[in-house]
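With one protein chain removed, the remaining protein chains of the complex are shown where they sit.
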Amino acid sequence: MAKKSQTEKLCSLEEAISRFVPDGVSVAMGLQLESMIPFAAGHEIIRQDKRDLTLIGPISDILFDQIIGAGCAKKVVAAWVGNVMMGSAYNFRRAIEDGIPRCLEIADHTNFTIALALHAAALGVPFLPTYTAGGSSLFSRNHGLAEFEAPFTGEKMGAVRAISPDVTIVQAQRADAFGNAHVWGNLGASPDAARAAKHVIVVAEEIVEPKVIASDPNRTVIPGFLVSAIAEVPFGAHPSPVQGFYNRDNECYREYHKATKTRQEFETWLHDWVTGVKDRKEFLQRLGEDRVNSLKVRKHAWSARADFGN
Amino acid sequence: MAKKSQTEKLCSLEEAISRFVPDGVSVAMGLQLESMIPFAAGHEIIRQDKRDLTLIGPISDILFDQIIGAGCAKKVVAAWVGNVMMGSAYNFRRAIEDGIPRCLEIADHTNFTIALALHAAALGVPFLPTYTAGGSSLFSRNHGLAEFEAPFTGEKMGAVRAISPDVTIVQAQRADAFGNAHVWGNLGASPDAARAAKHVIVVAEEIVEPKVIASDPNRTVIPGFLVSAIAEVPFGAHPSPVQGFYNRDNECYREYHKATKTRQEFETWLHDWVTGVKDRKEFLQRLGEDRVNSLKVRKHAWSARADFGN
Amino acid sequence: MDYTLSELMVATAAREIHDGDVVFVGMRLPLIAYVVAKNTHAPQAVGVFENGVLRSTPARELLFTMSDGPNITGALSCLSMLECMALLQQGRVSLGFLGAAEVDRHGNLNSTEVQDSSGKMVRLPGSGGACDIAALSKRFVALLDHQKFRLPEKVHYITSPGYGPWRDSGRLKEGGPAAVITTKAVLRFSPQGEAYLHSYHPGTTVEDVVANTGWPLEVSPEARETKPPTKQELRVIRNYDPKGFWTK
Partner (left out) sequence: MDYTLSELMVATAAREIHDGDVVFVGMRLPLIAYVVAKNTHAPQAVGVFENGVLRSTPARELLFTMSDGPNITGALSCLSMLECMALLQQGRVSLGFLGAAEVDRHGNLNSTEVQDSSGKMVRLPGSGGACDIAALSKRFVALLDHQKFRLPEKVHYITSPGYGPWRDSGRLKEGGPAAVITTKAVLRFSPQGEAYLHSYHPGTTVEDVVANTGWPLEVSPEARETKPPTKQELRVIRNYDPKGFWTK
């Protein structure tokens, strides 16, 4: 880790996934809930036909459903798997209910317990205490949750076991070639997931000069010395939104919902949008220039400047 | 708390201290280590002759020493009390060693354990686990630290009891009249201390229009609905620095070191700079325009803008 | 009727928000309820979203998810999920909203897995933040599609805790369900934590509600018809969701 401090880590998304997401690892993604979900990275994982992954994230919207449908996952550690706008995620259901395309193990969390699990790992402790989930059935099936007696007060509390992902994939608005990344808007569990991970892949809308990043160190929620690879992928989070870059492509979630009700339909969808596509650039071509342009920010809202001078 | 959401809380520092720092309460201050220490607020506490306060903070530089010397404190909960640049804090020593001007109780922490204690309260849990301080003598004297057996791993760990200050005083670069505050630079334990507290007083270098604050919600580390009072006090942190506003007045720390070696000398210093002065404005007049101007930012360094549009 | 069932539910939910409340808003109908409350009787309410967003003003445009651009622009604060959940755990959140697939006699919610009519397990998306809101907010309100199989005597999996022994002491004592707003009625809870019929929506009857509930539902002697949305409430709803995406 230490050796990488200020070396350039810029590479293609293909190379980043190939090097840092081997079969069998645990991958945290979609940490900011419905925005900045690294769909391009997920699609590259599918194209490279990774196997036996453990997917970690609070909700992921439809990204986990796609990876599950492609047969890349053996386990999901999440609070919610579905289509936020439309409801059910059909591949997830088929995998859990019928083992199609393969059996899927699930560790059910809540948004809070998964945030705490990542926070524990980011803090370097084996667990964190909490009151949430008291009275629920979660403790009975998730071995990452347990009851214990708290020191000082002696009360019964929940303990959430730390989760250290093998790799965390973080979407950022901008980063420099050393991996120092600016992220703004809702942060979700992104900073903790990055610090909790053994490797971090940053997918940025744009690579900028180091001086842009250094001009606002409070915005640098991912310090580059924790990053293994950084890839520049414009529209890399589509159809989820990236504040200041593009809006959510709601139509895409509707279409996915309609197009994945049966296994056969999903296979067609997967070929059309993922496996039959070379990379994100080709994906955007297929989406069409008009549609892509229609998603771009219409009304800019610039932050007031802050003076870091002395 | 809830009722205060977007009501104006702007008042004088005098009124803020008078209303929210009654005798006997615990006060967290100096949460960002050597910068943005709320000296103006501390001096107002001394002028209003508050009694039996418990002072909470990682180091506070010389602020706690002044409040202790003025006889306002009965207890210090801190990791370090001294003069960062010069060494000893003489009032702290006199109080601990000789009970002058009154006996002082101390709960010795480390920077990490006090950060964890405030983080625990900010998270709403009675304690947090840690590995720090293992092997040290801290556990034997500080009742806020204990050993316990961790769930899952069964290992022996340290537990840090939560600290919820009655009031946290936070220095901010800018805020709106509702208490929503922008803070940048090193954050120390400031955000956690604000969230851990029953009341928050914000001392801002400048009050700005709400739209300035709303233009950058990631900079708003103190949301106004947790704030009880907000005061505009330019140079309110002097002699500590405020990034983007003024630099550290090193000379002041040197002078304080020299001028407080004996109790008598300290009493003179206290009269000259605190009790014999009406408010921060008069303090700055006494300091002199040239000295004040010499501390102002010489070279601006503006943050790159971020687009919050959609 | 000159309003939809969804509009009635939104208006009913909005009235659960008191001025000054810190509200865990959620999505869909509760989100619109928050907009209605802010624009009518609760201008000082603060909205908390688990993605890390705090808002003192509703977003200018209709949201499909809480992380849509308009919910970020002009937010009170953008934090982490942990920091928003911490407000819940501290007891600073006065009200939370959530949906569910099943609600039982004591207000326990299941949104993890159910059985279909053939007895086959159907997997649902899971808790998300629902369990956290149910466990830790001072009061919570659940929304439900009122069908008999969705209101069993006892849910077989508790995703989000209602009333039970866990409310007898400790941190969870402070909370619990305040109301269940269904497509037919509003249920509230007795001091013993049992649901009773508080009001039935216009167009339905006490008998219809009882017949479509999976246990012998207690009926309050003061049970009355649910108050329909006011003109002002409808104006806010239709202004915010003009195409009726969530409220038609």
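In order of appearance the chains are A, B and C, and numbering begins at 1 in each one.
Here is the rule we go by: a contact is a pair of C-beta atoms (placed from the backbone, for glycine too) under 8 Å apart; a residue touches a chain by one contact, two chains touch by 3 or more.
Keep in mind the model is a prediction, meaning the values are calculated, not measured.
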Which displayed chains make contact with the chain that has been left out?
A, B
Residue touching the undisplayed chain, where the options are B:Ser26, B:Gln66 or B:Thr130:
B:Thr130
Who touches the missing chain here, B:Val25, B:Ile100, B:Ala146 or B:Leu187?
B:Leu187
Given that one chain is not shown, which residue among B:Pro38, B:Gly69, B:Gly82 or B:Pro223 touches it?
B:Gly82
Contact residues on chain A toward the hidden chain run 1-7, 122-125, 178, 180, 195, 214-215, 217-218, 220-221, 223-226, 308-310
Even though one chain is not shown, chain B touches it at residues 32-36, 58-59, 61, 78-82, 84-85, 87-89, 92-93, 96-97, 108-113, 115-116, 119, 130-138, 155-156, 184-192, 240-241, 243, 247-248, 250, 253, 297, 301
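The rule is short, and it goes like this: only the chains that are shown with their structure count from here on.
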Comparing chain centres built from Cα atoms against the global Cα centre, which chain wins on proximity?
A
Rounded to a whole Å, what is the gap between the Cα centroids of chain A and chain C?
28
Give, as an integer number of Å, the spacing between the C-alpha centres of chain C and chain B.
40
Two or more other chains are touched by the chain C residues 53, 68-69, 72-74, 78, 82, 88-89
Can you tell me which residues of chain B touch two or more of the remaining chains?
124-125, 215, 218, 308-310
